[in-house]
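Pasting a structure here, questions to come.
One chain of protein is taken out of this complex; the other chains stay put.
Right after this comes subunit A.
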Amino acid sequence: MAAGVAAWLPFARAAAIGWMPVANCPMPLAPADKNKRQDELIVLNVSGRRFQTWRTTLERYPDTLLGSTEKEFFFNEDTKEYFFDRDPEVFRCVLNFYRTGKLHYPRYECISAYDDELAFYGILPEIIGDCCYEEYKDRKRENAERLMDDNDSENNQESMPSLSFRQTMWRAFENPHTSTLALVFYYVTGFFIAVSVITNVVETVPCGTVPGSKELPCGERYSVAFFCLDTACVMIFTVEYLLRLFAAPSRYRFIRSVMSIIDVVAIMPYYIGLVMTNNEDVSGAFVTLRVFRVFRIFKFSRHSQGLRILGYTLKSCASELGFLLFSLTMAIIIFATVMFYAEKGSSASKFTSIPASFWYTIVTMTTLGYGDMVPKTIAGKIFGSICSLSGVLVIALPVPVIVSNFSRIYHQNQRADKRRAQKKARLARIRVAKTGSSNAYLHSKRNGLLNEALELMGTPEEEHMGKTTSLIESQHHHLLHCLEKTTNHEFIDEQMFEQNCMESSMQNYPSTRSPSLSSHPGLTTTCCSRRSKKTTHLPNSNLPATRLRSMQELSTIHIQGSEQPSLTTSRSSLNLKADDGLRPNCKTSQITTAIISIPTPPALTPEGESRPPPASPGPNTNIPSIASNVVKVSAL
């Protein structure tokens, strides 16, 4: 139960007077307020700083240090205050939690110090309010990652024998620092990429003249040498690609990845060149293919983290880049048109058409200014200067937008994923808290009823039974008990409800001697919506004696003045006794405590008879005679 509304409990209990005329049974007794103290101020001295609060404020959360009797260990008799040798700053947050019901996380506080304090005061960090929860989780995750990184760098020297050969190879490819062989491989491939790129470049440098012919590029002069180099590089790349393909955990995903596409594009031209002969027609296409060899430089991105980040940046900013391109295109077209018409009049003008003016506009707007095309008319010069001025603006303005957009989008994506992951955990927490409070009632009902019965009979063992619950808890449970009495129905939990459903619907088949569970597949769905005239039978009547012996010691204490029937329970005897229960069900002379038991399927009954028991007037038929063996719901 949320302790913030504990102050409203008197109101809820007072409102229960509205049920009283409707109820047919007498209500249970209210729990007595044993220590009726007036609300007093408590002084909490935390490292010299004094905090004061009401005692009832602290008692709102009885399972924490300050709310329970554990704080008595810190009580200082001389000064009559509670002294804690802890951080007063964090204590401020803790005390505010008691006051407002919300736990906040101060940003300036160190995460591990805060966790330590919460653990000391017995408060779960899960209770942190929505306003501060994200911050708390972020800091906690960063801290955990930092610790993990430290651990990883320590553990890297150790070997992991459980990995297969394939997995070790993949790991070696992805993290070159794991073993020396991987490192060697990493550097060798890097070297060959560099060699390949350099040969591509040097191939085209003019190498000096061979006597008797014009100047040749090196590629044609030493064609054999270059061909050998190229072959060697391509062989290394092919081997590397095939090895990666073999080691990849998911080959399909590997083939689709960008890096493998770059690899393939890098080595394809060579093989295509091998396959194709020196056919003149396709030599033009062949030359184009050789251009693709320059893509080998992209293989460096495996070796460079920065390149990868840049690639990701461009990919994620695609829309902003698209906008930049679009606005530039618009500007180019506008200015090219204007320049063309402005320069149309002048003779020998280079601005022969609007597409020809595009070149001028681009060169001017990017402030390059080659000078191969210049306007000659006055109007042309005016528009030319406007073009160059606006060019600066157009280029300079969207770039910060792109940068900030990138940072915003990046963080937004991260936060959305985080929030989605946290949301599931949050909902689970809320569900647990909700069922926790209802389960608390059911649990304490079993213990609490024992307590009540014992108190009424004045046995001295009352202190041993059950846990002591706080006064607020017991008052709340008394309230729920009154509601049960008003409606003549009991709270049970979900599993028991399902079992009762199955029980009652199975008992509604009187003809079969031993119905088996498997023969009724659709049971649970139909039974509870049934509007049959038959009342629900007591499913507990079929318990064989053996199950009850474990509960004997509890139940025997409480029965006073009831007969002790034979241990075998049978339906026929139940039928006889059921007639007694037709009297008004609210006899107060006998107090029968009960524990809800798990009903067994009727196939296990010793009795073969299956006469349907007579209709009972209400669910609380008092059957005291079987109470010592049958465990059922109480009927006060």
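In this text, a contact is a pair of C-beta atoms (placed from the backbone, for glycine too) under 8 Å apart; a residue touches a chain by one contact, two chains touch by 3 or more; residues count from 1.
One rule holds for everything that comes next: contacts and distances are computed from a predicted model.
Engineer: When you check the chain that is not on display against UniProt, which of "Aldehyde dehydrogenase", "Palmitoyltransferase", "Potassium voltage-gated channel interacting protein 1" or "DNA replication licensing factor MCM6" does it turn out to be?
Structural biologist: From the listed options "Aldehyde dehydrogenase", "Palmitoyltransferase", "Potassium voltage-gated channel interacting protein 1" or "DNA replication licensing factor MCM6", the omitted chain resolves to "Potassium voltage-gated channel interacting protein 1".
Engineer: Of the listed residues A:10, A:206, A:311 or A:369, which contacts the missing chain in the full complex?
Structural biologist: Answer from the full complex: A:10 touches the omitted chain.
Engineer: Taking the full complex into account, find the residue in A:95, A:331, A:373 or A:506 that is in contact with the omitted chain.
Structural biologist: With A:95, A:331, A:373 or A:506 as choices, the missing chain is touched by A:331.
Engineer: Kindly note down the residues of subunit A that lie in touch with the hidden chain.
Structural biologist: Considering the whole complex, subunit A reaches the absent chain at 1-2, 4-27, 29-30, 33, 38-39, 100, 327, 330-331, 334, 390, 393-394, 397, 434, 437-438, 475-476, 479-480, 482-484, 486-494, 496-497, 500-501, 504, 528, 531, 535-536, 586, 596, 619, 633.
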